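One protein chain omitted, others in place.
Residue numbering begins at 1 within each chain, and the chains themselves are lettered A, B and C in the order written.
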Amino acid sequence: MPEDDYLTELRREFHQYPEPGWREFWTTVRIVEELERIGADEIHVGPAAVDTDERLGVPDDEELDRWFEKAKSKTNRTDVLEQTEGGNTGVVAVVDRGDGPSVGLRADIDALPINESSDDGHVPASEGFRSTNEGFMHACGHDSHITFGLGTLKTVAESEFEGTFTVFFQPSEELLGGGKAMAAGPHIDDIDHLLGAHVGLDNPTGTVVAGLDGALALSRLDVTFEGESVHAGLEPNNGRNAVQALVAAIDNIYGIPRHEAGATRVNVGNVRADNATNVIADHATAQVEVRGESTELMEYMRDSVYRCLDSAAEMHECTVDTSVIGESIRRDSDEELVDLVSSIGNDIDDISSVVRRDTLGASEDVTYLMKAVQENGGQATFIGIGASNPTGHHTPTFDIDEESLPIGVSILSNTALELLS
Amino acid sequence: MPEDDYLTELRREFHQYPEPGWREFWTTVRIVEELERIGADEIHVGPAAVDTDERLGVPDDEELDRWFEKAKSKTNRTDVLEQTEGGNTGVVAVVDRGDGPSVGLRADIDALPINESSDDGHVPASEGFRSTNEGFMHACGHDSHITFGLGTLKTVAESEFEGTFTVFFQPSEELLGGGKAMAAGPHIDDIDHLLGAHVGLDNPTGTVVAGLDGALALSRLDVTFEGESVHAGLEPNNGRNAVQALVAAIDNIYGIPRHEAGATRVNVGNVRADNATNVIADHATAQVEVRGESTELMEYMRDSVYRCLDSAAEMHECTVDTSVIGESIRRDSDEELVDLVSSIGNDIDDISSVVRRDTLGASEDVTYLMKAVQENGGQATFIGIGASNPTGHHTPTFDIDEESLPIGVSILSNTALELLS
Amino acid sequence: MPEDDYLTELRREFHQYPEPGWREFWTTVRIVEELERIGADEIHVGPAAVDTDERLGVPDDEELDRWFEKAKSKTNRTDVLEQTEGGNTGVVAVVDRGDGPSVGLRADIDALPINESSDDGHVPASEGFRSTNEGFMHACGHDSHITFGLGTLKTVAESEFEGTFTVFFQPSEELLGGGKAMAAGPHIDDIDHLLGAHVGLDNPTGTVVAGLDGALALSRLDVTFEGESVHAGLEPNNGRNAVQALVAAIDNIYGIPRHEAGATRVNVGNVRADNATNVIADHATAQVEVRGESTELMEYMRDSVYRCLDSAAEMHECTVDTSVIGESIRRDSDEELVDLVSSIGNDIDDISSVVRRDTLGASEDVTYLMKAVQENGGQATFIGIGASNPTGHHTPTFDIDEESLPIGVSILSNTALELLS
Partner (left out) sequence: MPEDDYLTELRREFHQYPEPGWREFWTTVRIVEELERIGADEIHVGPAAVDTDERLGVPDDEELDRWFEKAKSKTNRTDVLEQTEGGNTGVVAVVDRGDGPSVGLRADIDALPINESSDDGHVPASEGFRSTNEGFMHACGHDSHITFGLGTLKTVAESEFEGTFTVFFQPSEELLGGGKAMAAGPHIDDIDHLLGAHVGLDNPTGTVVAGLDGALALSRLDVTFEGESVHAGLEPNNGRNAVQALVAAIDNIYGIPRHEAGATRVNVGNVRADNATNVIADHATAQVEVRGESTELMEYMRDSVYRCLDSAAEMHECTVDTSVIGESIRRDSDEELVDLVSSIGNDIDDISSVVRRDTLGASEDVTYLMKAVQENGGQATFIGIGASNPTGHHTPTFDIDEESLPIGVSILSNTALELLS
């Protein structure tokens, strides 16, 4: 099978079975199978790949079980599957050629809760590889990212070099829940040079961005106020009103002062109190999301939100529980690696345009891995692999030009091998 | 069949098939069947009984259809059923004996969304007449009220008198949605003397309250804010935030000034905005409930709520839709009728205690019918029929001592016949 | 000099020199002089009359000094004046005739910050006894109350009885600042029967109310938020915004839930933050006032206000200082004394109408003295002495019909002597 067909087939297989964050059970097993076929020297699954205590936004057991059972019915590799039980998805694979530099590649593997289009004009539909998990879809190209990871590891493994090459198949990027846990895992400390990659991002096939930067740091909180329920007509004074507490909190959260050091953001969603109107609410929930142009700005906002929540609860004699369900920091690409990727990109025929740096609109938790490497004295860059898209990311008709797959593997493997030489 | 058994059997049959407000399709048909058997002179159903434009809190078509189809499968009287389609439930029945006084009785017929207990200690469960509509229950005694209505009409019809006796089988009391519509219907104008009746209310069997008073007037609003949705990180300024509008409204609604003239109440429930936290909310909903010791106080609160809602919407460039989904006013019992009921009560052997007046905690929309009669120069009283209850109203183990059924029919029919003599 | 002229002259003298709460320096001296003339057995001034630690709303030293110096220039009784320095105004006078019952009378002595009318139609102006302290006025009749106190003591002292008669000349009633302190003083414990008196209150001359009731309990708080000031354009994040804290507090204070047990009130006044708009406010102040139909209701409101203030401060990283500057409780008149006053009133010729009980609109801190007596097993009543007024209390043209002065002294002294007999 020609190399390009291998990549296309891999991508289409993963496209057909999208799994959301911390529920990538089958995906994890299938990656392991492929790594075994390629002949990776080390394959670490679940708790051996990520620090499970640092996972953010892990769903409840019922939800995890449902997806675990689905995966079980689709594979006979229960030996691998069992390692992932309880939301312990993700893989780290190593090609080990002894002493020498250590290069890493991060590939995120989770999907989105989007219902994929079944229109004839949508290639995955017309070509027969549309999502089989109704309501879920690889609508941000992580199927390609898995393919980049496996394809690059295969190419590197088939080459000669000294040192180690590690691929981080990271779960739960969409929830900003997996990057922190993987960066806290046991494998990042070894890495001297880290590459990340993202397909698409409005760049056409043939364009490569050597360094993506500027993602706003983000923190997302789950908030639950608990009060006490009484009849609103008979004894309003005896209640402890969770709706009033929530309202006081939201009211003041939007009023957190702007910051001299740069842009900040705040928003509240998923607001809910189910009390009947003749009853004082004893329970009210919401999610709060803050962003900052830097990690420090995000933390300023997050700490201010905590203060608003706590004092709003006190004000109305309620209690409040908060948990971080997703978080990302700000990290930018290192100049030296951007130079290297640019120069290698210019030497690849299928790459018609190399952009040195571009701004990433959305938040990304590859930044945790970048930070870990950079703080160890290493370098990191987050590379954009152009892929002409019919429609934007996170839409039901998102698709990528599969010509981008071998281009991505070329730039990533050439860069890795150059660093390993 | 002895009279008392007749009442018990009726009550148990209605108890087994509870239907919530505006969905009393089978209940309406079954009342009509019984009225035909008794031989009422006039039977008016649905639009012939209530002013359908004045109905409050009518559920959406899907919900109505679901209950209508259930009822259809349980009766062959499609001739009656068809008249109720679209939530046109309720019956007015008349025994017409020519010129003379006109006496009315109001009986409400809807049930509650409460899951009835299946404990052995709960008589309807152990005796086999527990609710067959899972999740719904006659937990406030309206099964008894229907029985009072039918039993009293039967007794009156079997007696000699001159004038007319009318029973108003009113839908949707629990939602405070039917009283206004029935009072706006074509039959209340004829009434000189109106009796209402409520079973239980913490009075034991054998006690009768000649006049229940003091229910807080109440208005319940459905509120929907519509704004505009944009990405909260990329362009927060371009959104129109329905959550901020809702929060500004709620915040100020709780701050509506107290009133010199008496007690007022306000509460907010069913708060909901489903936006993802990375998106500015374009939709947020809630229900607001206000009460007042008088109709005017309720209206003061309701008007203030409207003002808060409208200006909160403007403040955040949103729109707001409100609809009244339930409303009741304040009306008290007339002294002359209280005197009459007291004296008749004292003459009935099974009545061991007559209380002249007592306060009704909850809100009640019988007040609309009382007002219509009183404003026409007639008189009205709302009578409490004691019935020893194992647990309180609106609980899964609510039940009534069935000895109260013949007592209720006695006091109501004796009073009606006295007024008709 | 005939008795009535004596009362009129006294009242006019006090009317000419009104002093506001805790600044009744000359008033105290003048009362003492008169008591000495009458021949009271004991005269207790300032710290010997009130518990100085329990005084509420005492002005700052500069303000106290200003009024003290004014008084100094108007009297040569520096021996008495010195006892009042620092706002220690007020007198307790006792006529002691050995063992026997102990009867008390409370007379409040402070004036209001109202500019008295100089219109010809205003009797004090045309008759030449208008206020000489510009901007201050006895506009609530406390000049008459002092006169009642002195006149009654004189009459009682001239009579034969066994027991003691005590008059409490209480400072600072208008601020609700003196009642608590006088009730905590050393003289109230002895009292078996306490009489209070208020002139006017929309009752014409010749009417007496045997028991005034129903004053709302009240608490008034001084509130100061302290934050941190920074340039609002350059570093808004480094401030701690006292205006935002104050706004969050006020916003939620108005939303304190209504109470099932009766009427409550809340209001905010004297709001102030003087920061330039280009600077985050580091200082913001306000006064909050709560009321309740009962002492408990007032306390429920006051405690809720404290909670709002504290958590609003925390929310915005500010601190908040609060102090009670005025407070009154709810106490009603005792039935037995109301009976006695009524029957004595009916026997006095100049009294044409005796009302048993009436409701007092405003708040009054005579309630603290009533409570102390009642809790000791004694009885108390607050008596209304009708006095036809040209205009309402607290207006620049308030005045009283001086015919009410001897009536007041009659009912008070007759009642006292009856209790002492």
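Note that in this section a contact is a pair of C-beta atoms (placed from the backbone, for glycine too) under 8 Å apart; a residue touches a chain by one contact, two chains touch by 3 or more.
Model, not experiment: these values are computed from the prediction.
**Student:** Who does the absent chain touch among those shown?
**Tutor:** Computed over the complete complex, the missing chain touches A, B, C.
**Student:** For a quick check of understanding: of C:V123, C:A281 or C:I400, which residue touches the chain that isn't displayed?
**Tutor:** Of these options, the touching residue for the absent chain is C:A281.
**Student:** Would you indicate which residue among C:M137, C:V243, C:L297 or C:M315 is in contact with the undisplayed chain?
**Tutor:** Of the listed residues, the one touching the omitted chain is C:V243.
**Student:** Check each of B:S117, B:Q244 or B:T285 against the chain that is not shown and name the one that touches it.
**Tutor:** B:Q244
**Student:** Touching the absent chain in the whole complex: find that residue among C:T224, C:S311, C:S363 or C:S404.
**Tutor:** C:S363
**Student:** In the whole complex, what residues of chain C lie against the chain that is missing from view?
**Tutor:** 216, 218, 220, 232-234, 236, 243-244, 246-248, 250-251, 254, 265-281, 284, 287-289, 291, 361-363
**Student:** So that we can see where the missing chain sits, which residues of chain B does it touch?
**Tutor:** Residues of chain B in touch with the missing chain: 234-239, 241, 244, 248, 251-252, 255, 257-261, 280, 300, 307-308, 310-312, 314-317.
**Student:** Which positions on chain A touch the chain that was left off?
**Tutor:** Touch set of chain A with respect to the missing chain: 251, 254-255, 257-258, 263-266.
Convention: only the chains that are shown with their structure count from here on.
**Student:** Which chain maximises the distance between its CA centroid and that of chain A?
**Tutor:** The chain lying farthest from chain A is C.
**Student:** Can you list the chain B residues in contact with two or more other chains?
**Tutor:** Expected reply: 251, 254, 265-266.
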